[in-house]
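The other protein chains are all here in position, but one chain of the complex has been omitted.
Presenting chain A:
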Amino acid sequence: MFCLSELEDTVRVPPSDLNLPLEVAIKKALQKLFLDKVLSIGLCVAIYGIKSIEGGFVLPGDGAATYKVVFRIVVFRPFVGEVIAAKFKESDSNGLRLTLGFFEDVYVPAPLIPTPNRCEPDPYNRNQMRWVWKYGDDEFIIDDSCQQIKFRVENISYPPVPTERAEDAKPFAPMVVTGTIDDDGLGPVSWWEACAPISDDED
């Protein structure tokens, strides 16, 4: 889910931070710049460490010192085929939306929900639709009573920044993970809990 990335960047340390030890001031500036932002390599989660600092020049007209820093960050970038546990966030007629707490744009589109299924208006929540999986004679509901939902990553995309937006459009998601729950062991964990204690039966 996470990996390290080494980056090099020019960091500007504001004059108010110049009394702090250099590493602390640079780390503070790096955190402000990178933490919780999506780069082309993924979502930056934490600064791992600083490898080298160079420079410290003060450019004319500016009170801040500018440093060239090589540092490593922890990036959230799941690989395709990875199985991740998430929680239910909301669902609509296009599919499900799951959340990881720190990352909320995991979508499971309708074709990747196990079939046969149907989508019905949620009786408890007027604006939402609810997905129900029909297996044999039983029906399994997907909603926020599911503790954990496991999905497998199908694709990660970084939609380009839109130039215009409608007033009521959803906040722009710079990184979107598409997942599937259509396989053994995927989907709400409660669906499979009943299977675990079964003793082996050979074919």
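Going forward, contacts are C-beta pairs under 8 Å (C-beta built on N, C-alpha and C of every residue); 3 or more make two chains touch, one makes a residue touch a chain; residues count from 1.
Basically, contacts and distances are computed from a predicted model.
*Asks:* Looking only at the UniProt record of the hidden chain, which name from "Sorting nexin-1", "Coronatine-insensitive protein 1", "DNA-directed RNA polymerase III subunit RPC9" or "Auxin-responsive protein" is the right one?
*Replies:* "DNA-directed RNA polymerase III subunit RPC9"
*Asks:* For the chain that's not shown, point to the residue among A:V38, A:I53 or A:C119 touching it.
*Replies:* A:V38
*Asks:* Tell me where the left-out chain touches chain A, residue by residue.
*Replies:* With respect to the unshown chain, the touching residues of chain A are 1-10, 31, 33-41, 45-46, 48, 70, 72, 74, 76, 79, 81-83, 85, 100-102, 135-136, 138, 147, 150, 152, 161, 165, 171-172, 174, 183-186, 191-203.
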